[in-house]
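Missing here is one protein chain; the remaining ones are kept as they sit in the complex.
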Amino acid sequence: MEKGRLEAFSDGVIAIIITIMVLELKVPLKADIASLLLLYPVFLSYILSFIYVGIYWNNHHHTVQVVESVNGTILWANMHLLFWLSLIPFVTAWMGENHFALWPVICYGIVLLMNAIAYAILIFTLIRHHGKNSLLAQAIGKDRKGNISIVIYAVAIAFSWLNSKISIGLYILVACIWFIPDKRIEKKIGIAEPPCKE
Amino acid sequence: MEKGRLEAFSDGVIAIIITIMVLELKVPLKADIASLLLLYPVFLSYILSFIYVGIYWNNHHHTVQVVESVNGTILWANMHLLFWLSLIPFVTAWMGENHFALWPVICYGIVLLMNAIAYAILIFTLIRHHGKNSLLAQAIGKDRKGNISIVIYAVAIAFSWLNSKISIGLYILVACIWFIPDKRIEKKIGIAEPPCKE
Amino acid sequence: MEKGRLEAFSDGVIAIIITIMVLELKVPLKADIASLLLLYPVFLSYILSFIYVGIYWNNHHHTVQVVESVNGTILWANMHLLFWLSLIPFVTAWMGENHFALWPVICYGIVLLMNAIAYAILIFTLIRHHGKNSLLAQAIGKDRKGNISIVIYAVAIAFSWLNSKISIGLYILVACIWFIPDKRIEKKIGIAEPPCKE
Partner (left out) sequence: MEKGRLEAFSDGVIAIIITIMVLELKVPLKADIASLLLLYPVFLSYILSFIYVGIYWNNHHHTVQVVESVNGTILWANMHLLFWLSLIPFVTAWMGENHFALWPVICYGIVLLMNAIAYAILIFTLIRHHGKNSLLAQAIGKDRKGNISIVIYAVAIAFSWLNSKISIGLYILVACIWFIPDKRIEKKIGIAEPPCKE
């Protein structure tokens, strides 16, 4: 099966997720600057989630680029990832509107954790389909960044009982780790084939 | 006529349908876990509908893959399917917010039933356009799964007067039947042409 | 300039327009059938608008298929059409929630009229760009259907002061006229080049 529609559908869903988050930025009733500034926690959590969804889109882009074909299991693994991504707007709004209170911060972390796990599952199904010697498998390697993220999320969730600000700091840390797109794949593509201009 | 824009438009509409459902998960006003847990029926119906829309996208993907060209009737049959899919977020929210009460469960079943019928109509127009000996017609065969689903939906709607939980169980049953992507088409493609890498 | 992104962007916008209309179907607070039935005017106007947006997508699909290239003016003519299409959800909701009262019905008609004019402008810019002897110009011909629609919309708006139901009837009439996709273009393509399978 071709991967074209998998890309198109994922692009569509991720584009909508990233955009509907802005609907949670409720327009202030009054026109003064104080009303706007009251929104700062909602705005901060919007920025964090925008970057996270951006990271997922970026990694999805990088990973699928070396995908050669897909099967039914991969389609469902991808759908599973999209499900957890779709919950990001919900926890983002809950966290922002409650000034980073305990439970919203925990749930935000759980959703991030589930996204990381869903992404790992997607990569696992892709590698199983392409074989261990495929370009994809070599490009991903041991997926250290993915595993570290899962550990940090778990730590962040555990620490939120002490202080939810530590958790937020750890979520930002993971975002920083991923901010740079996955050089591994860019490198592998560079080795396997000369960069082709469209 | 080419099928490219039919795919693109359907992908767009289905991506939006699956994503706007999450807007019905209204963010709790309070930050405690109890407020969140109160949402469980809304959340459960979101999961069920997410899987259903995912199944439709998956089957659409599989079916359109063996489509060679489209005509005006097919475009409208597809639009008809998208219409019934677009009602899923509405009945999902109604059912979730009312804890799976009688009428919402019935209406949810009716919308699922109409989707199944709309899909059957789409397949009928596709087969008429491609001919009974086409790859598509052979791949679909007698469409047993489609027919069984329609029967189960009808039974589920009838049983909801006794107990709406039975209906929900039957909706989940149909989802399980369809969860696995349509092997018939994957097989037929495998016979007709060797898997081509993009 | 290539037409690929014009198609993609239009597909995206039209897909969102057709889907956000369903957000105006506000979920009833109660779970009984009476609460649902109260929504019938909202539901009827949703169906009418769904068909209208479907017609525009269908015609857009047909027209752009014979387009060979685009320029800046065409992009803006297309954007102008999308602007008027984007107002359909607004007038649909207003009309439905007010049981087809006078002013909402008039405004619905004005938006339909402006859409028809915007479509005529788009076709005009396309023909000017491709030349009067182009496949596109021949396929469109005198655009009788387009002109008749504009007249009927104007009549419907005028008649709404007498009885808004007559106007609704006329809007439905135009929808019926357009329901069948534009055979002119399908025919012309058939003459100009044999149907090619993808």
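Just so it is clear, A, B and C label the chains in written order, and each chain counts residues from 1 on its own.
Please note the rule applied: a residue touches a chain if its C-beta (ideal position, glycine included) is under 8 Å from a C-beta of that chain, and two chains touch if they have at least 3 such contacts.
Quantities reported herein were computed from a predicted structural model and do not represent experimental measurements.
**Q** Among the options C:8, C:44, C:137 or C:150, which residue touches the chain absent from this view?
**A** Answering carefully, the residue with contact to the hidden chain is C:8.
**Q** Residue-wise, where is chain C in contact with the chain that is not depicted?
**A** Counting only chain C, the missing chain is touched by 1-5, 8-9, 12-13, 15-17, 20, 23-24, 68-69, 71-72, 75-76, 79, 82-83, 86-87, 89-90, 93-94, 97-98, 101-104, 107.
**Q** For chain A, enumerate the residues touching the unshown chain of the complex.
**A** Spelled out for chain A, the touching residues are 7-8, 11-12, 14-16, 18-20, 22-23, 25, 27-28, 30-33, 36, 47, 50, 54, 57-58, 61-62, 65, 179-181, 183, 186, 189, 195, 197-198.
Methods note: only the chains that are shown with their structure count from here on.
**Q** Please tell me whether the contact surfaces of chain B and chain C are same or different in residue numbering, using the over-half criterion.
**A** different
**Q** I need the rotation angle between the copies chain A and chain B from a CA superposition, between 0 and 180°, in steps of 5.
**A** 90
**Q** Averaged over CA atoms, how far is the centre of chain A from the centre of chain C? Could you give it in whole Å?
**A** Roughly 37 Å separates the two chain centres.
**Q** Averaging only over C-alpha atoms, locate the centres of chain B and chain C and give their separation in whole Å.
**A** 26
**Q** Could you list the positions in chain A whose residues touch two or more of the other chains?
**A** In chain A, residues 12 touch at least two other chains, as defined above.
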